[in-house]
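Quick one: structure below, then a few questions.
Every protein chain except one is present and positioned as in the full complex.
To keep things simple, chains are lettered A and B as they appear, and every chain counts its residues starting from 1.
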Amino acid sequence: MTITFTLNDRSVTVDVEPSTLVSELLRDTLELTGTHVGCDTSQCGACVIHLNGESVKSCTLLAGSVDGQELRTVEGLAGGTDDLHPMQVAFRDNHGLQCGFCTPGMLMSSIDLVNRNPDPTEEEVREWLEGNICRCTGYQNIVKSVIAGAQALRDASRGDDHA
Amino acid sequence: MPEVVGVGASPKRKEDLRFVTGHGNYVADIKRPNMSFGVFLRSPHAHALIRSIDTSEALEQPGVKAVFTGEDMKADNVGGLPVGWGISGKDGNPMKEPPHPPIALGKVRYVGDAVAFVVAETVEQAEAAAELIEVDYETLPHVVGAVEALQPGAPQIYDEVPGNLCCDWDLGDCAAVDAAFETATHVTSIDLVNQRLVGNPMEPRAAIGEYDAANGQHTLWTTSQFPHVVRLLMGEMVLGIPQHKLRVVAPDVGGGFGVKQFHYAEEAVVTWAATKLGGAVKWVCQRSEGFISDAHGRDHVTQAELALDTDGKFLAMRVRTYANMGGYLSTFGPNIPTNLYAPLLSGVYVIPSIYCEVKVVFTNTVPVDAYRGAGRPEATFVVERLVDTAALEMGIDKFEIRKRNMIPTESYPYQTPVLVEYDSGDPLGCLERSMELADVAGFAERRSASEANGKYRGLGVSTYVEACGLAPSRLAGQLGARGGLYESANVRVHPSGAVTVLIGTHNHGQGHETTFAQIVSERLGVPFENIDIVFGDTDKVQFGMGTYGSRSLVVGGSALNKASDKIILKGRKIAAHQFEAALEDVIFEKGEFSVSGTDKKKSFPEIAGAAYVPFDFPLETLEPGLEEQAFYDPVNFTYPGGAHICEVEIDPDTGVVRLDRYTAVDDVGTIINPMIVEGQLQGGIVQGVGQALFEHGVYDEQSGQLLSGSFMDYCMPRADNFPDFTIKPHSTTCTHTPMGVKGCGECGTIGSPAAVINAVVDALRPLGVSHVDMPASPNRIWNIINNSGARAAAE
Partner (left out) sequence: MKAFSLQKPASVADAVAALGSAEDVLPLAGGMTLIPTLKQRLSECAALVDLSDVPELRGISLEGDVLVIGAMTRHTEVANSDVVRKAIPSLAALASRIGDQQVRNRGTIGGSVANNDPAADYPAAVLVLNAEIVTNVRTIPADAFFIGMFETALEPGEIILRFRFPVPDMAGYAKFASPASRYALAGVFVARTGDSVRAVVTGAASSVFRATDVENALARDFQPGALDRISIDPSEFLSDIHADKDYRGHLAIVMAKRAVQTALALAE
């Protein structure tokens, strides 16, 4: 089947098998390998992307279901290596990653959180990340990163208000 | 402005830009021309004879290129997977070492043992074909526990290994321990289980084999912590590929924790299959497949005794452990519960004599090998549970008994009765600092507050010492290692003065690209951003033993330091020539070569440039170029240590143990990058707490199936399980590594399990509880509470 959708602000039209998962479409067909696959039971969250602005597990989503929708992956967060999303900056500044494998999913989940809740508490961050497993960091610095990223986004939006 | 970023700074990690933007390069991300896909058919039985395998229908399926069995590999003279470290038993005889074919031959020995490999144009085609392979199994009785496997009449896993006993190993002076126990006024005895764990790095394993027939060149991309060792083991011992014709690449690897420091069958199978079929063959492990094919960790059953005198001073320790090896010996399997375990049983204490025997046993389970800490968490758990139990039994405060028996700081270097000599340490300093930070004094008040809410609160402490920086080759060789354990580093100074380092360790989360660059920046005065670290490719990096056993900084960093020394010496020679000065008058400081007592000086880039423009070099004494290589072999292990204190609160209604406070004070020697060290400790602690509270690889005795075979049933620690930790360094300097470093990758995992379980036992002490097995799961804790309630009601 042919599907057309918006991926990282660009329109994409592609032929897919109906049984193709969005994670497979992104990684194998579109060669966007920033979205990772860490399990087969929809638990680890390494594959989290945004579907119409909401975080979803791309390993549990059929490509046919995203026809006409808007997707964003980790590759679509930054304007360039000098123009990172504040959440990417926060993860880097706070050592919120080690091996980097869970990181794309962590970023996408965290951004969904701060979009809904611009000033989350530590407890809210920890609960929100229930669907993202990290084996390296012990989550300590991920939590710090998300809180710092939220702060940076709040500061940026205040800056916009002044402008 | 490019700057020197040296030792003690915490710059942003060099590797992070690619990871946060989704541009990491993991094996599963790699596409090769003419690439096909392979899947393994794995045994559903724990123990069975393979009567026949019919692959005919599978071969007829669309897209299928080949179906390989163990017989096909045997017919092609493929060898078995080698063991990298052999051990010998009490009787001096070597361990039993049965063959380990990459694909099972004649018999399967655990659920997950590979039976066939299907290669097709797509993964889906290979999966569909695999379902059509007909294997005629004759199932046999199986056994999953090490103790059970030694019982008379237990199923025999190998004809050539009577009683399933791989090795009956021991260490220490049995007679001296027996004599000391005779004189003891108190003996504490405990039975422990150190449960089976599944390491689960977030990136599942993957491998791509490729064969270039025109050049006779083989390439393997693999999720490995030690690509050069895979090249050696697989090339020489399994497939017979000469070293110079085999390239092994381990690019970005998504976590290892030991799970990726073995030579796995799948690596050999894809490399061999690519040779047969041409082009590339890719295999990517599914998580559920990883649960039954990644080597597991731990799985000990232990009886331990501690003899004490009237003052609570330790006299002797006696330990007997049954170690589960699984169905085959993994690369370092037999070394872990022996050489990396028993030598740590002295802990941070003066214990005049220690005797440990370990029965290393085959069972019908996934092979067991190193997992973060590897032997040392198991040893620490034995020591610290014994000490805590002794304190309880003798009515001595848990901190006091530890202080009373600690190795005094002035006694370092300290020779233990179990082989190792600790070079440095300050266990009392660590303990006292941790007590302050954890506000031990305020615990009674917090316990009262918990009790007022109907909760139990406990405080637990664990000290630890580990032996890491694997390893001094001389000592390792005496203990059965079949290779050296040095490391190599090459420092390539470009004409501009920028530096590329080629190093044999492997970075899979530890931040080597940053830490190693800091070392070079500090030593050579080169700006941090002008230094790149290259690793993970045997065609680029000269040689290396990889990353495990907290060795990268200790051994690899020391090699890098040594290579930097050589660069400085060479630079001084070039400068001496240019300055027309004597070599001994040329000094190098802060990135500048100068002649003492003069104003003559040249920058590092100037000398680097000069090295490549040797118009007037005295060529018989001074070579052009500025590139140096060093191999470093440590003279001893390093011995990081520390004290961890935690508090838990238990809800008696549900049995849930909530980790409320965690304090760690660790002696990791010189710290190059404090941010990275703290990150390593945080992650290590969570893995150790994972063992204490959540994780368990459970086999069903009846069926031989792994019941906890996915994240649905294997409980991974999650963000909402933890409070914020307090982690502080308390370093002494290692006396034998050039920079004084000790390593930090495994500390958290070693110190934490006993701290948590001691806290759980402390919380439940009012109920008469003296021991709790790991994991302290809600059901287990509720059963303990419920049974103690029933007991109390009956009394």
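Everything below uses one rule, namely that a residue touches a chain if its C-beta (ideal position, glycine included) is under 8 Å from a C-beta of that chain, and two chains touch if they have at least 3 such contacts.
Bear in mind the structure is a predicted one, so any value in this text is a computation, not a measurement.
Engineer: Among A:14, A:30, A:62 or A:152, which one is in touch with the chain left out?
Structural biologist: Selected residue, touching the omitted chain: A:62.
Engineer: For the chain that's not shown, point to the residue among B:56, B:496 or B:654 touching it.
Structural biologist: B:654
Engineer: Which residue among B:128, B:650 or B:757 touches the omitted chain?
Structural biologist: Of these options, the touching residue for the absent chain is B:128.
Engineer: Which residues does chain B use to touch the chain missing from this display?
Structural biologist: 124, 127-128, 131, 288, 653-655, 694, 696, 698, 707-708, 711-716, 777-779, 782-783, 786
Engineer: Which chain A residues would touch the chain omitted from the figure, given the whole complex?
Structural biologist: Answer for chain A: residues 1, 17-19, 21, 40-43, 45, 48, 51, 54-57, 59-62, 64-65, 67, 109, 112-113, 128, 130-132 touch the chain left out.
Methods note: only the chains that are shown with their structure count from here on.
Engineer: When the centre of a chain is set as the mean of its C-alpha atoms, what distance in Å lies between chain A and chain B?
Structural biologist: Between these chains, centre-to-centre, one finds 30 Å.
Engineer: Write out the stretch or stretches of chain A touching chain B in their complex.
Structural biologist: 27, 31-41, 43-44, 46, 73-75, 77-78, 81, 84, 88, 91-93, 95, 97-104, 107, 122-123, 125-127, 129-130, 132-143
Engineer: Would you tell me which residues of chain B are touching chain A in their complex?
Structural biologist: These residues of chain B touch chain A: 12-13, 15-24, 26, 28-29, 31, 200-204, 252-255, 257, 286-288, 508-511, 675-676, 678-679, 682-687, 710-712, 716-720, 722, 724-725, 748.
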